[in-house]
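Removed from the display is one protein chain of the complex; every other protein chain stays in position.
Read from first to last, the chains carry the letters A and B; within each, the first residue is number 1.
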Amino acid sequence: MDWAYIESVLPLYGKAAWLTLRTGAAGILLATLVGLLCAAALYWKVPVLRRITAAYVELSRNTPLLVQLFFIYYGLPKIGVKTDPEACGIIGLAFLGGGYMTEAFRSGVEAVDRIQEESALSLGLTRFRTFLHVILPQAAAVSSPAFMANVIFLMKETSVFSAVSLMDLMFTAKDQIGLYYRTTESLFLLVSAYLLILLPFSLLGTFWERRLRHAGFGT
Amino acid sequence: MPDLGLEVLWKGKNFVRLLGGLWVALRISLIAAGISIVLGILLGVAASRKRSVSSAILRIWLGVIHIMPQMVLLFLMYFGTTRAFGWNLSGEVAAVIVFSLWGSAEMADLVRGAVTSIPAAQRESAEALGLKPTQVYRWIILPQAVRRLIPQSINLITRMIKTTSLVTLIGVVEILKVAQQIIEANRKASPNAAFGVYLTIFVMYYLACRPLSLAAKKLEKRWG
Partner (left out) sequence: MAETVLSISHLTKRFGDQAILEDLSLEVREGEVVVIVGSSGCGKSTFLRCINALEDIQGGEIRLRGELIQSDRKNLPELRQKIGMVFQSYELFPHLTVLDNILLAPVRTQKRSRQDAREEALALLDRVGLKEKADSWPRQLSGGQKQRVAIVRALIMHPEILLFDEVTAALDPEMVREVLEVIVNLAEQGKTMIIVTHEMPFARAVADRIILLDDQRILEESDPETFFTDPKTDQAKKFLQTFEFSRKTKQRLKSPKGEFP
(Lines give C-alpha, C1' and ligand atoms only; values in the text may rest on other atoms or scores of the structure.)
Protein backbone atom coordinates (compact mmCIF):
# COMPACT_ATOMS: atom_id res chain seq x y z
CA MET A 1 0.00 0.00 0.00
CA ASP A 2 1.42 3.33 -1.08
CA TRP A 3 0.65 5.69 1.81
CA ALA A 4 2.10 8.72 0.13
CA TYR A 5 -0.28 8.22 -2.75
CA ILE A 6 -3.19 7.76 -0.34
CA GLU A 7 -2.32 11.01 1.37
CA SER A 8 -2.15 12.80 -1.94
CA VAL A 9 -5.62 11.73 -3.01
CA LEU A 10 -7.31 12.16 0.39
CA PRO A 11 -8.74 15.59 -0.49
CA LEU A 12 -10.20 14.07 -3.64
CA TYR A 13 -11.98 11.37 -1.64
CA GLY A 14 -13.00 13.89 0.99
CA LYS A 15 -14.71 15.94 -1.65
CA ALA A 16 -16.41 12.86 -3.08
CA ALA A 17 -17.55 11.70 0.35
CA TRP A 18 -18.99 15.12 1.05
CA LEU A 19 -20.91 14.92 -2.22
CA THR A 20 -22.25 11.48 -1.30
CA LEU A 21 -23.31 12.71 2.14
CA ARG A 22 -24.83 15.92 0.82
CA THR A 23 -26.88 14.37 -1.97
CA GLY A 24 -27.81 11.42 0.23
CA ALA A 25 -29.03 13.66 3.04
CA ALA A 26 -31.00 15.88 0.67
CA GLY A 27 -32.57 12.88 -1.05
CA ILE A 28 -33.50 11.23 2.25
CA LEU A 29 -35.00 14.46 3.58
CA LEU A 30 -37.13 14.81 0.46
CA ALA A 31 -38.07 11.13 0.58
CA THR A 32 -39.23 11.56 4.19
CA LEU A 33 -41.38 14.49 3.18
CA VAL A 34 -42.87 12.57 0.25
CA GLY A 35 -43.47 9.60 2.55
CA LEU A 36 -45.27 11.72 5.14
CA LEU A 37 -47.51 13.32 2.53
CA CYS A 38 -48.33 9.99 0.91
CA ALA A 39 -49.01 8.32 4.26
CA ALA A 40 -51.35 11.21 5.11
CA ALA A 41 -53.16 10.84 1.78
CA LEU A 42 -53.60 7.13 2.45
CA TYR A 43 -54.68 7.70 6.07
CA TRP A 44 -57.27 10.29 5.11
CA LYS A 45 -58.38 8.16 2.15
CA VAL A 46 -58.29 11.24 -0.09
CA PRO A 47 -60.22 10.23 -3.23
CA VAL A 48 -58.14 9.93 -6.43
CA LEU A 49 -54.98 10.99 -4.58
CA ARG A 50 -54.87 7.75 -2.62
CA ARG A 51 -54.98 5.77 -5.86
CA ILE A 52 -52.19 7.84 -7.36
CA THR A 53 -50.21 7.39 -4.16
CA ALA A 54 -50.72 3.63 -4.13
CA ALA A 55 -49.62 3.39 -7.78
CA TYR A 56 -46.57 5.56 -7.08
CA VAL A 57 -45.52 3.41 -4.13
CA GLU A 58 -45.68 0.27 -6.27
CA LEU A 59 -43.77 1.91 -9.13
CA SER A 60 -40.99 3.23 -6.94
CA ARG A 61 -40.58 0.00 -4.99
CA ASN A 62 -40.63 -2.33 -7.98
CA THR A 63 -37.99 -0.64 -10.13
CA PRO A 64 -34.24 -0.23 -9.53
CA LEU A 65 -32.83 3.20 -8.66
CA LEU A 66 -30.37 2.90 -11.53
CA VAL A 67 -33.19 2.59 -14.07
CA GLN A 68 -35.03 5.49 -12.44
CA LEU A 69 -31.89 7.62 -12.68
CA PHE A 70 -31.27 6.73 -16.33
CA PHE A 71 -34.84 7.70 -17.13
CA ILE A 72 -34.62 11.01 -15.29
CA TYR A 73 -31.14 11.90 -16.52
CA TYR A 74 -31.19 10.69 -20.12
CA GLY A 75 -34.86 10.20 -20.90
CA LEU A 76 -36.67 13.21 -19.45
CA PRO A 77 -34.53 15.90 -21.19
CA LYS A 78 -35.99 14.64 -24.48
CA ILE A 79 -39.37 15.97 -23.42
CA GLY A 80 -37.89 19.16 -22.05
CA VAL A 81 -37.18 18.28 -18.41
CA LYS A 82 -33.47 18.82 -17.83
CA THR A 83 -31.64 18.24 -14.57
CA ASP A 84 -28.00 18.56 -13.59
CA PRO A 85 -26.39 15.40 -12.19
CA GLU A 86 -26.69 16.39 -8.55
CA ALA A 87 -30.36 17.35 -8.81
CA CYS A 88 -30.99 14.14 -10.75
CA GLY A 89 -29.44 12.05 -7.99
CA ILE A 90 -31.44 13.80 -5.30
CA ILE A 91 -34.72 13.53 -7.22
CA GLY A 92 -34.08 9.87 -8.04
CA LEU A 93 -33.33 9.06 -4.41
CA ALA A 94 -36.42 10.95 -3.30
CA PHE A 95 -38.54 9.07 -5.84
CA LEU A 96 -37.24 5.69 -4.73
CA GLY A 97 -37.14 6.53 -1.03
CA GLY A 98 -40.55 8.18 -1.00
CA GLY A 99 -42.15 4.81 -1.73
CA TYR A 100 -40.22 3.06 1.02
CA MET A 101 -40.87 5.87 3.51
CA THR A 102 -44.58 5.81 2.70
CA GLU A 103 -44.69 2.13 3.63
CA ALA A 104 -42.79 2.77 6.85
CA PHE A 105 -45.11 5.59 7.93
CA ARG A 106 -48.25 3.86 6.72
CA SER A 107 -47.69 0.84 8.93
CA GLY A 108 -47.06 3.11 11.91
CA VAL A 109 -50.10 5.24 11.29
CA GLU A 110 -52.29 2.17 10.83
CA ALA A 111 -51.15 0.86 14.19
CA VAL A 112 -52.81 3.83 15.92
CA ASP A 113 -56.41 3.16 16.88
CA ARG A 114 -58.97 5.09 14.81
CA ILE A 115 -60.76 6.13 17.99
CA GLN A 116 -57.69 8.15 18.95
CA GLU A 117 -58.35 10.28 15.89
CA GLU A 118 -62.00 10.60 16.82
CA SER A 119 -61.14 11.60 20.32
CA ALA A 120 -58.86 14.36 19.05
CA LEU A 121 -61.46 15.49 16.50
CA SER A 122 -64.09 15.63 19.21
CA LEU A 123 -61.87 18.09 21.10
CA GLY A 124 -62.17 20.36 18.08
CA LEU A 125 -58.76 19.76 16.54
CA THR A 126 -58.65 20.01 12.77
CA ARG A 127 -57.81 16.87 10.79
CA PHE A 128 -54.39 18.25 10.02
CA ARG A 129 -53.58 19.06 13.65
CA THR A 130 -54.95 15.70 14.72
CA PHE A 131 -52.58 13.99 12.31
CA LEU A 132 -49.64 16.15 13.39
CA HIS A 133 -50.07 16.15 17.17
CA VAL A 134 -51.88 12.90 17.91
CA ILE A 135 -51.43 10.33 15.14
CA LEU A 136 -47.86 10.94 13.98
CA PRO A 137 -46.14 10.99 17.39
CA GLN A 138 -47.71 7.63 18.23
CA ALA A 139 -46.95 6.24 14.77
CA ALA A 140 -43.32 7.32 15.11
CA ALA A 141 -42.67 4.70 17.75
CA VAL A 142 -43.85 1.94 15.41
CA SER A 143 -42.30 3.40 12.26
CA SER A 144 -38.85 4.30 13.45
CA PRO A 145 -37.10 0.93 13.00
CA ALA A 146 -38.31 0.81 9.38
CA PHE A 147 -37.45 4.49 8.99
CA MET A 148 -33.89 3.96 10.21
CA ALA A 149 -33.51 0.91 7.96
CA ASN A 150 -34.68 3.04 5.03
CA VAL A 151 -32.18 5.79 5.84
CA ILE A 152 -29.32 3.29 5.76
CA PHE A 153 -30.67 1.61 2.63
CA LEU A 154 -30.97 4.95 0.82
CA MET A 155 -27.51 6.09 1.93
CA LYS A 156 -26.15 2.86 0.38
CA GLU A 157 -28.16 3.38 -2.80
CA THR A 158 -26.27 6.64 -3.45
CA SER A 159 -23.43 4.41 -4.64
CA VAL A 160 -25.01 4.26 -8.11
CA PHE A 161 -24.94 8.04 -8.58
CA SER A 162 -21.72 7.75 -10.59
CA ALA A 163 -23.88 6.36 -13.42
CA VAL A 164 -25.26 9.85 -14.03
CA SER A 165 -21.73 11.30 -13.87
CA LEU A 166 -21.85 12.52 -10.31
CA MET A 167 -18.27 12.60 -9.07
CA ASP A 168 -18.97 10.60 -5.94
CA LEU A 169 -16.86 7.96 -4.18
CA MET A 170 -17.52 5.22 -6.74
CA PHE A 171 -16.70 7.59 -9.58
CA THR A 172 -13.47 8.69 -7.95
CA ALA A 173 -12.33 5.16 -7.17
CA LYS A 174 -13.12 3.95 -10.68
CA ASP A 175 -11.29 6.93 -12.11
CA GLN A 176 -8.18 6.27 -10.05
CA ILE A 177 -8.20 2.59 -11.01
CA GLY A 178 -8.72 3.34 -14.68
CA LEU A 179 -6.19 6.15 -14.93
CA TYR A 180 -3.40 5.07 -12.59
CA TYR A 181 -4.06 1.38 -11.89
CA ARG A 182 -4.16 2.21 -8.17
CA THR A 183 -6.49 -0.69 -7.49
CA THR A 184 -5.48 -1.65 -3.94
CA GLU A 185 -5.35 1.89 -2.63
CA SER A 186 -8.54 2.92 -4.38
CA LEU A 187 -10.54 -0.02 -3.06
CA PHE A 188 -9.13 0.54 0.41
CA LEU A 189 -10.14 4.19 0.34
CA LEU A 190 -13.53 3.36 -1.12
CA VAL A 191 -14.37 0.85 1.61
CA SER A 192 -13.00 3.08 4.36
CA ALA A 193 -14.99 6.08 3.18
CA TYR A 194 -18.24 4.14 3.03
CA LEU A 195 -17.58 2.61 6.43
CA LEU A 196 -16.98 6.08 7.83
CA ILE A 197 -20.24 7.33 6.38
CA LEU A 198 -22.44 4.31 7.06
CA LEU A 199 -21.18 2.98 10.37
CA PRO A 200 -22.58 5.89 12.44
CA PHE A 201 -25.99 5.47 10.81
CA SER A 202 -25.93 1.74 11.44
CA LEU A 203 -24.91 2.16 15.09
CA LEU A 204 -27.48 4.89 15.59
CA GLY A 205 -30.12 2.59 14.12
CA THR A 206 -29.23 -0.27 16.46
CA PHE A 207 -29.10 2.04 19.46
CA TRP A 208 -32.38 3.70 18.56
CA GLU A 209 -34.15 0.39 18.03
CA ARG A 210 -32.91 -0.97 21.33
CA ARG A 211 -34.11 2.13 23.15
CA LEU A 212 -37.49 2.01 21.47
CA ARG A 213 -38.00 -1.60 22.38
CA HIS A 214 -37.80 -0.65 26.03
CA ALA A 215 -39.41 2.71 25.64
CA GLY A 216 -43.01 3.43 26.06
CA PHE A 217 -44.42 6.64 27.20
CA GLY A 218 -44.04 6.86 30.93
CA THR A 219 -42.20 3.66 31.80
CA MET B 1 -48.09 14.35 -29.97
CA PRO B 2 -44.46 15.06 -29.15
CA ASP B 3 -41.81 12.66 -30.38
CA LEU B 4 -41.39 10.22 -27.50
CA GLY B 5 -38.82 8.14 -29.33
CA LEU B 6 -40.87 4.99 -29.08
CA GLU B 7 -40.70 4.11 -32.78
CA VAL B 8 -37.10 3.01 -32.40
CA LEU B 9 -38.31 -0.02 -30.47
CA TRP B 10 -39.99 -1.45 -33.53
CA LYS B 11 -37.02 -0.92 -35.78
CA GLY B 12 -35.23 -4.12 -36.73
CA LYS B 13 -34.63 -6.41 -33.78
CA ASN B 14 -34.38 -3.66 -31.19
CA PHE B 15 -37.18 -4.85 -28.96
CA VAL B 16 -35.95 -8.43 -29.03
CA ARG B 17 -32.45 -7.19 -28.22
CA LEU B 18 -33.81 -5.33 -25.20
CA LEU B 19 -35.61 -8.45 -24.04
CA GLY B 20 -32.36 -10.36 -24.51
CA GLY B 21 -30.63 -7.80 -22.28
CA LEU B 22 -33.32 -8.18 -19.67
CA TRP B 23 -32.81 -11.93 -19.80
CA VAL B 24 -29.08 -11.51 -19.08
CA ALA B 25 -29.98 -9.52 -15.96
CA LEU B 26 -32.72 -11.93 -14.92
CA ARG B 27 -30.43 -14.93 -15.45
CA ILE B 28 -27.83 -13.49 -13.11
CA SER B 29 -30.44 -12.70 -10.47
CA LEU B 30 -32.14 -16.08 -10.68
CA ILE B 31 -28.88 -18.03 -10.42
CA ALA B 32 -27.74 -15.88 -7.51
CA ALA B 33 -31.15 -16.13 -5.85
CA GLY B 34 -31.13 -19.92 -6.20
CA ILE B 35 -27.68 -20.23 -4.63
CA SER B 36 -28.63 -17.73 -1.92
CA ILE B 37 -31.76 -19.57 -0.89
CA VAL B 38 -30.05 -22.96 -0.61
CA LEU B 39 -26.94 -21.61 1.13
CA GLY B 40 -29.00 -19.26 3.27
CA ILE B 41 -31.24 -22.01 4.61
CA LEU B 42 -28.24 -24.14 5.62
CA LEU B 43 -26.49 -21.21 7.26
CA GLY B 44 -29.63 -19.92 8.88
CA VAL B 45 -30.54 -23.23 10.50
CA ALA B 46 -26.97 -23.51 11.78
CA ALA B 47 -27.10 -20.00 13.16
CA SER B 48 -30.48 -20.39 14.80
CA ARG B 49 -28.84 -22.27 17.68
CA LYS B 50 -28.36 -19.67 20.31
CA ARG B 51 -24.82 -18.61 21.19
CA SER B 52 -23.26 -21.04 18.75
CA VAL B 53 -20.01 -20.22 16.98
CA SER B 54 -21.77 -20.30 13.63
CA SER B 55 -24.27 -17.72 14.78
CA ALA B 56 -21.46 -15.41 15.92
CA ILE B 57 -19.63 -15.79 12.62
CA LEU B 58 -22.81 -15.26 10.68
CA ARG B 59 -23.58 -12.11 12.57
CA ILE B 60 -20.19 -10.62 11.77
CA TRP B 61 -20.44 -11.60 8.14
CA LEU B 62 -23.96 -10.18 8.01
CA GLY B 63 -22.75 -6.95 9.57
CA VAL B 64 -20.03 -6.51 6.95
CA ILE B 65 -22.31 -7.36 4.05
CA HIS B 66 -25.16 -5.25 5.38
CA ILE B 67 -23.15 -2.14 5.77
CA MET B 68 -21.41 -2.10 2.38
CA PRO B 69 -23.36 -0.95 -0.66
CA GLN B 70 -23.70 -3.82 -3.14
CA MET B 71 -21.99 -1.58 -5.68
CA VAL B 72 -18.89 -1.49 -3.48
CA LEU B 73 -18.96 -5.27 -3.01
CA LEU B 74 -19.21 -5.65 -6.76
CA PHE B 75 -16.20 -3.39 -7.23
CA LEU B 76 -14.20 -5.30 -4.67
CA MET B 77 -14.91 -8.58 -6.40
CA TYR B 78 -14.44 -7.33 -9.93
CA PHE B 79 -11.31 -5.23 -9.49
CA GLY B 80 -10.01 -6.57 -6.20
CA THR B 81 -9.65 -10.23 -7.13
CA THR B 82 -7.74 -9.41 -10.29
CA ARG B 83 -5.29 -7.51 -8.18
CA ALA B 84 -5.07 -9.88 -5.24
CA PHE B 85 -5.21 -13.28 -6.88
CA GLY B 86 -4.66 -12.49 -10.51
CA TRP B 87 -8.05 -13.89 -11.39
CA ASN B 88 -9.68 -12.33 -14.36
CA LEU B 89 -13.32 -12.72 -13.51
CA SER B 90 -15.89 -11.82 -16.11
CA GLY B 91 -18.41 -9.24 -14.91
CA GLU B 92 -21.13 -11.82 -14.96
CA VAL B 93 -19.28 -14.32 -12.77
CA ALA B 94 -18.22 -11.58 -10.35
CA ALA B 95 -21.84 -10.48 -10.13
CA VAL B 96 -23.13 -14.00 -9.43
CA ILE B 97 -20.52 -14.46 -6.68
CA VAL B 98 -21.23 -11.12 -5.03
CA PHE B 99 -24.99 -11.39 -5.17
CA SER B 100 -24.85 -14.96 -3.86
CA LEU B 101 -22.72 -13.86 -0.93
CA TRP B 102 -25.04 -10.97 -0.21
CA GLY B 103 -28.21 -12.98 -0.82
CA SER B 104 -27.25 -15.96 1.31
CA ALA B 105 -26.39 -13.65 4.20
CA GLU B 106 -29.81 -12.03 3.87
CA MET B 107 -31.53 -15.39 3.51
CA ALA B 108 -29.71 -16.83 6.51
CA ASP B 109 -30.90 -13.88 8.56
CA LEU B 110 -34.48 -14.46 7.41
CA VAL B 111 -34.26 -18.17 8.27
CA ARG B 112 -32.80 -17.43 11.68
CA GLY B 113 -35.55 -14.90 12.30
CA ALA B 114 -38.28 -17.30 11.19
CA VAL B 115 -37.00 -20.19 13.28
CA THR B 116 -36.40 -18.18 16.44
CA SER B 117 -39.73 -16.39 16.08
CA ILE B 118 -41.56 -19.61 16.92
CA PRO B 119 -42.39 -19.50 20.62
CA ALA B 120 -40.39 -21.83 22.85
CA ALA B 121 -43.64 -23.22 24.20
CA GLN B 122 -44.25 -24.83 20.80
CA ARG B 123 -41.02 -26.78 21.01
CA GLU B 124 -41.63 -27.63 24.66
CA SER B 125 -45.15 -28.87 24.17
CA ALA B 126 -43.98 -31.03 21.26
CA GLU B 127 -41.16 -32.46 23.37
CA ALA B 128 -43.66 -33.07 26.15
CA LEU B 129 -45.59 -35.23 23.70
CA GLY B 130 -42.48 -37.36 23.37
CA LEU B 131 -41.24 -36.15 19.97
CA LYS B 132 -37.51 -36.39 19.32
CA PRO B 133 -35.63 -33.15 18.46
CA THR B 134 -35.49 -34.02 14.77
CA GLN B 135 -39.19 -34.80 14.78
CA VAL B 136 -39.91 -31.54 16.55
CA TYR B 137 -38.01 -29.76 13.80
CA ARG B 138 -39.67 -31.67 11.01
CA TRP B 139 -43.27 -31.51 12.19
CA ILE B 140 -43.53 -28.43 14.39
CA ILE B 141 -40.84 -25.85 13.67
CA LEU B 142 -40.37 -26.20 9.92
CA PRO B 143 -44.01 -25.99 8.80
CA GLN B 144 -44.47 -22.79 10.78
CA ALA B 145 -41.16 -21.27 9.73
CA VAL B 146 -41.77 -22.04 6.07
CA ARG B 147 -44.97 -20.02 6.02
CA ARG B 148 -43.07 -16.97 7.11
CA LEU B 149 -40.14 -17.68 4.85
CA ILE B 150 -41.84 -18.15 1.50
CA PRO B 151 -43.11 -14.58 1.11
CA GLN B 152 -39.80 -13.24 2.43
CA SER B 153 -37.84 -15.36 -0.06
CA ILE B 154 -39.98 -14.04 -2.89
CA ASN B 155 -39.21 -10.52 -1.75
CA LEU B 156 -35.53 -11.40 -1.71
CA ILE B 157 -35.80 -12.47 -5.36
CA THR B 158 -37.35 -9.11 -6.33
CA ARG B 159 -34.60 -7.29 -4.49
CA MET B 160 -32.10 -9.46 -6.31
CA ILE B 161 -33.61 -8.55 -9.68
CA LYS B 162 -33.48 -4.85 -8.88
CA THR B 163 -29.92 -5.08 -7.59
CA THR B 164 -28.76 -6.87 -10.71
CA SER B 165 -29.26 -3.66 -12.71
CA LEU B 166 -25.91 -2.60 -11.19
CA VAL B 167 -23.92 -5.04 -13.30
CA THR B 168 -24.01 -2.65 -16.23
CA LEU B 169 -21.54 -0.54 -14.23
CA ILE B 170 -18.93 -3.32 -14.31
CA GLY B 171 -19.33 -3.81 -18.01
CA VAL B 172 -21.85 -6.65 -18.31
CA VAL B 173 -23.90 -6.24 -21.46
CA GLU B 174 -27.41 -6.39 -20.07
CA ILE B 175 -30.54 -4.38 -20.73
CA LEU B 176 -29.20 -0.92 -19.86
CA LYS B 177 -26.09 -1.47 -21.97
CA VAL B 178 -28.17 -2.72 -24.90
CA ALA B 179 -30.32 0.38 -24.48
CA GLN B 180 -27.28 2.64 -24.73
CA GLN B 181 -26.20 0.85 -27.89
CA ILE B 182 -29.63 1.22 -29.46
CA ILE B 183 -29.87 4.90 -28.55
CA GLU B 184 -26.37 5.52 -29.88
CA ALA B 185 -27.04 3.72 -33.17
CA ASN B 186 -30.25 5.67 -33.78
CA ARG B 187 -28.98 9.05 -32.70
CA LYS B 188 -29.72 10.61 -36.13
CA ALA B 189 -32.99 8.88 -37.04
CA SER B 190 -34.69 9.18 -33.67
CA PRO B 191 -33.04 11.74 -31.43
CA ASN B 192 -35.59 11.20 -28.68
CA ALA B 193 -34.96 7.47 -28.44
CA ALA B 194 -33.55 7.85 -24.89
CA PHE B 195 -36.97 8.73 -23.55
CA GLY B 196 -38.82 5.85 -25.17
CA VAL B 197 -36.16 3.24 -24.53
CA TYR B 198 -35.56 4.07 -20.87
CA LEU B 199 -39.28 4.33 -20.25
CA THR B 200 -39.65 0.86 -21.74
CA ILE B 201 -36.94 -0.53 -19.47
CA PHE B 202 -38.62 1.12 -16.50
CA VAL B 203 -41.88 -0.61 -17.38
CA MET B 204 -40.11 -3.93 -18.06
CA TYR B 205 -38.52 -3.96 -14.61
CA TYR B 206 -41.85 -3.08 -13.09
CA LEU B 207 -43.52 -5.96 -14.93
CA ALA B 208 -40.79 -8.34 -13.79
CA CYS B 209 -40.94 -7.32 -10.10
CA ARG B 210 -44.54 -6.37 -9.48
CA PRO B 211 -46.11 -9.86 -9.83
CA LEU B 212 -43.53 -11.21 -7.39
CA SER B 213 -44.07 -8.57 -4.74
CA LEU B 214 -47.82 -8.90 -5.19
CA ALA B 215 -47.61 -12.65 -4.66
CA ALA B 216 -45.46 -12.15 -1.57
CA LYS B 217 -47.97 -9.68 -0.15
CA LYS B 218 -50.87 -12.05 -0.79
CA LEU B 219 -49.09 -14.99 0.84
CA GLU B 220 -48.12 -12.84 3.80
CA LYS B 221 -51.74 -11.88 4.28
CA ARG B 222 -53.00 -15.43 3.98
CA TRP B 223 -50.44 -16.96 6.31
CA GLY B 224 -49.81 -13.91 8.50
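Here is the rule we use: a contact is a pair of C-beta atoms (placed from the backbone, for glycine too) under 8 Å apart; a residue touches a chain by one contact, two chains touch by 3 or more.
Given the structure is predicted, the values throughout are model-derived calculations rather than measurements.
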| message | Using the touch definition from the header, name the shown chains in contact with the chain that isn't displayed. | response | A
| query | Among the options A:P137, A:G178 or A:P200, which residue touches the chain absent from this view? | reply | A:P137
| query | At which residues does chain A meet the chain that is not included here? | reply | 115-116, 118-126, 129, 133-134, 137-138, 141, 216-219
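Note that in this section only the chains that are shown with their structure count from here on.
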| request: Let me have the rounded angstrom distance from the C-alpha centre of chain A over to the C-alpha centre of chain B, please. | output: 20
| Which part of chain A faces chain B closely enough to touch in the complex? | 58-59, 61-68, 70-71, 74-79, 156-160, 162-163, 170, 173-174, 177, 183-184, 186-187, 190-191, 194-195, 198-199, 202
| field | Complex contact set, residues of chain B against chain A | value | 2-5, 66-72, 75-76, 79-80, 82-83, 158, 162-163, 165-166, 168-169, 176, 179, 183, 191-192, 194-199, 201-202, 205-206, 209-210, 213
